[in-house]
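Encoded as structure tokens, the structure appears first; notes follow it.
Left out: one protein chain. Kept in place: all the others.
Here the chain labels run A and B in written order, and each chain numbers its own residues starting at 1.
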Amino acid sequence: MKPAAFEYFAPRTVEQAVDLLAQHGDQAKVLAGGQSLVPLMNMRLARPAVIVDINRVDGLEYIVAAPAVLRIGALTRQRAAERSRLVAERCPLLRDALRLVGHVQIRNRGTVAGSIAHADPAAELTAVLTALDGEVVARGPGGTRVIAASDLFVTYLTTSLDPREIITEVRFPALPPGTGWSWMEIARRHGDFALAGVGVVLALGGGVITEARIALTGVGPTPVRATSAERLLTGRAPSEGLWADAAEAVRAAVDPDGDIHASAEYRRHVAGVLVQRALCEALTRVREAA
Amino acid sequence: MGTRYVGARIARNEDPALLRGRGLFVDDVRLPGMVHAAVLRSPHARARIHGVDTRRARAVPGVLAVYTHADLGRLGAPLPKLIPHPSLIHHKTQCPLASDAVRYVGEPVALVVAESRYLAEDACDLIEVAYEPLPAVASVEEAVRPGSPLVHEDIGTNVCARYTQQTGDVDDAFARAPHRFRERFVVDRGAACPMETRGVVASWDARTGLLEVWDSTQAPIPIRNGLAAMFGLLQHNVRVVAPDVGGGFGAKIMMFYPEEVLVPWAAMRLGRPVKWIEDRRESMVAMNQEREQIHDAEIAADGDGRILGVRTVFLYDSGAYIPYGLIVPIVASTTLPGPYRVPSYRCEFAAVFTNKTTVSPYRGAGRPHGVFVMERLLDRVARELGLDRAEVRRRNLIQPDQFPYDVGLIYQDNAPLRYDSGNYPLCLERALDLIDYAAWPARKQAARSEGRYVGCGVACYVEGTGIGPYEGCRITVEPSGKVVVATGVGTQGQGHMTSLAQIAADALGVTPRDVSVHTGDTALFNWGTGTFASRAATVAGNAVALAAQAVRERARRVAATLLEAPVEEIELAGGKASVRGVPARAVSLGELAVAANPLRFAMPADWDGPGLEAVRYFTPPQGAFSNGVHACIVEVDPETGMLSFHRYVVVHDCGRVINPTILEGQIHGGVAQGLGGAFWEKLAYDEQAQPLSTTFMDYLLPTAAEVPALEVAHVETPSPLNPLGIKGAGEAGVIPVAAAVAQAIEDALEPFGAHIAEAPLSPSRLRQLIAEGRRTP
Partner (left out) sequence: MKLDGTNTLAAPIETVWTTLNDPEALRRCTPGLQELKEVGPDTYQATLTIGIAAVKGTYSGTLRITDKQPPRHYRIALEGSGGAGFMKGEGSVDLEPQGNGTLLRWSGDVQVGGLIAGVGQRMLGGVGKMLIGQFFKCLEQRLGSGT
């Protein structure tokens, strides 16, 4: 398991990185945490001719709380985000999801932005970004642009980023005060890819649900925003029966693949189970916050 | 002989170096001028090879050679057949490199040697093989279906052996029995997954004619003898070293894997040391696997749940070749009766070729299957007759006064299957007590009323261990007073440097730290068969004891001469020999060693040779039988099929315990592998026998987060078959796990009527079984 030969560059600035990508186009791959790319290279499933290692680029490692949004620089390691006080205070849904990304060793190197750019169909962070209507900032030869989560994930391992663009920042909207949240997933072992995962955000007002956000991972080629279930919940009073209805709506909205670990029917079923349980937990948190 | 160290929980001699990263594993071997090998492996499960074009590969700068079958000459013949058996009609083994056909994904087709492994893999990419893919046989059931493709076209069948073992008149028992129950059990493929993959380094010196090989193997001596024969060298001119080995679990006991022959051969051809280290992906397709069996089993019982007879017919998947013979299915057949009185029994099996990786023993080696079948059959009896599961077992257990107990079958060592000693009822009661079985019904009910599904499982087993043919040991006391023990078994983490030192220390009156144990180097000891079948402690351990005893006697005789006292008065303790009652009249072991090797003058006639050294062999007349009981409590989430363990209890009897810490390590590791085989580890293949789980992303080893805390209790019924009274313990942890877990899950899911007759399970499968259960009354 040794990679095929490649050319290696380690730029010091974002501009240099972008220049290199412009020069080499889809022959180049960006290396940040390397937790997905390097195994693919070692197995020779990926043979990029050029590696652009951005680990020495200055100014990309930060977590900043702007009003209503958490801005996370592209080189911020998953473990740093997981342990960040700002993340815990402003976006605990992200923190809870981060805890289930691989293992500590992986999170020590893997980056938040890298996980999002890699777009694994069972990733946690892509679903959290989708649930919260987050966005990424991308820099390429044409300049800088902002891409909303709903426009970002195209299919398995594929985002709408151009091969010559790099993500410089990921933006997660903060959870408003009084909202409840929950991240739940089913995996064969601790740290494994989720067979199905759910992120939920709930807000109540006047005894009824004023905001419901539900996003799932592991049930399709990209994260799924369960808008039909969200509509079903909005304006209604929370109850076990309502959660069950939401679960059915989610089941109808997903079309998971089966594989050697779990059948499609199993994933569809537990997606609904997780939604029910996550809504229940989110409601408890709403009540605790009150 | 004192017993100060045998039985003591002492820290291991090998740990300080290993924990500091100062061990020497095969990949640590670095020799001047060393080059690196990579193997090109078949991507097809079954194909003809019409040609191999290596021109582009050979042209890569830094590549020294690219070898195919055509280059091997005599060496291209099929590799040796180990353990022949009269019933093994088609004893097929593979050639070191495939010639005109490949029979499993991973089969070696070419060997590349280059200045680095990177370059060797680059060259592998450029080798063009003209394959003609053919339909593959992907399952044992497909293999025995008429008209299926043939794994070996020249034999006209996929069945390589049929064998039946029986005792009593089982058909008569079934005809008369008031109750007969039939089940079909399916156990699926698993892999040993040692932390260290395979690896070989070979170095040939043409001037001295010496071939040195470092091999991550469990059996260095047979490898040495085999290589010497194969290359026409004196055995004395071949040295094979199994250095520190990071786990074997059976998968590293072959003679030979193709690479174990190809790498030394390439080193001799090229005149440069050659290193080959298997990467994990290769290991997942090219290291031998095991565990696939399908049993069609029946049990006959009376109204009290007493066994009248058991019969089973099973298919055993041997993979593409069968180098290791019929050991695994024979062990399964002879383990099935277990600790129970089974008055009549018949076990028939067919060993079958499939286009999958070759099968050879993996920890348990068929015992887990025997136990799974018997324990699940007893559970069926209990359920059908409305009896308690533990009570059914109690009623059938062999009693302590029935030893030696003749089961009426022939074991894997070709000796009669005769249990030497044990107290099976005591072990069962201990386990039931520890898991608080008496309170179980109430606890289960309480959980149910909270909407939780918990279950308890109890499984018993007997494990044949410590078989022959023999092992040997040479013990030498050096002038420094240090004791050197050299033996032929290899060590892959079992702690031999400590347990064998404890045995020697007790006999010679020194501390285990003063004993330096050397295993696995044919230059230091060259008679032995290897570490397998839970036999090293029993067989090598007893050889150590015999040799230590002989050295002890010699030391006393020399001391008697030096101290001018009768031999009967000489005692050994604290590294010294002294006259009983007169501690001032003493001489150190080191001084004795010097005195025993005089440079001048005559030696006393009764000294029988120089030095304090002895070589002894132990040849067990038959195996020694360990036993145990596992009990566990699990909780199942019926909505998700997820499993959690509340408790896991092991009661274990391996006779006299040498080192409880080492023993518990063996048990913990075995249970972890058993849990893998019960719920996580499954080697998936598609319908064309393509392996689908070749990384740890998909082949799921349970981690520290999944394996529960284990509670281990010991019972000691010494074996009468060897002076130390010990029995083997290497495989025990894994043997009954799948059975105990299956029973516990079935107990938890009783309201759904889910029935478990397979391993491994998964959350997805449990959901399916729950859904199926609801449909049956």
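To be clear about the criterion, a residue touches a chain if its C-beta (ideal position, glycine included) is under 8 Å from a C-beta of that chain, and two chains touch if they have at least 3 such contacts.
Treat the numbers as computed from the prediction; the structure is a model and nothing was measured.
Participant: Can you work out which residue in B:G199, B:P691, B:G728 or B:P760 touches the chain that's missing from view?
Facilitator: Residue touching the chain left out of view: B:P691.
Participant: Touching the absent chain in the whole complex: find that residue among A:T158, A:S239 or A:T284.
Facilitator: Answer from the full complex: A:T158 touches the omitted chain.
Participant: Determine which one of A:A22, A:M43, A:L86 or A:A244 touches the chain that has been left out.
Facilitator: A:M43
Participant: Out of B:P133, B:G408 or B:G773, which is the one that touches the chain we can't see?
Facilitator: Final answer for the missing-chain contact: B:P133.
Participant: Footprint of the hidden chain on chain B, which residues?
Facilitator: Residues 43-45, 105, 125, 131, 133, 281, 284-285, 684, 686, 688, 690-695, 697-698 of chain B touch the chain that is not shown.
Participant: Could I get the residues of chain A that touch the absent chain, sorted low to high?
Facilitator: Interface residues of chain A facing the absent chain: 29, 37, 40, 43-48, 118-119, 121-122, 155-158, 193, 221, 257-261.
Everything below uses one rule, namely that only the chains that are shown with their structure count from here on.
Participant: CA centre of chain A versus CA centre of chain B: separation in Å?
Facilitator: Here the centre of chain B sits 43 Å away from the centre of chain A.
Participant: Show me the residue ranges of chain A that touch chain B in the complex, using the header's touch definition.
Facilitator: Going through chain A, the ones touching chain B are 1-5, 43-44, 186, 188-193, 195, 260-263, 266, 269-270, 273.
Participant: Help me check something: in the complex, which residues belonging to chain B touch chain A?
Facilitator: Result: residues 116-118, 121-122, 125, 279-281, 639-642, 680, 682, 684, 692-693, 697-698, 700, 702-703, 705-706, 762-764, 767-768 of chain B touch chain A.
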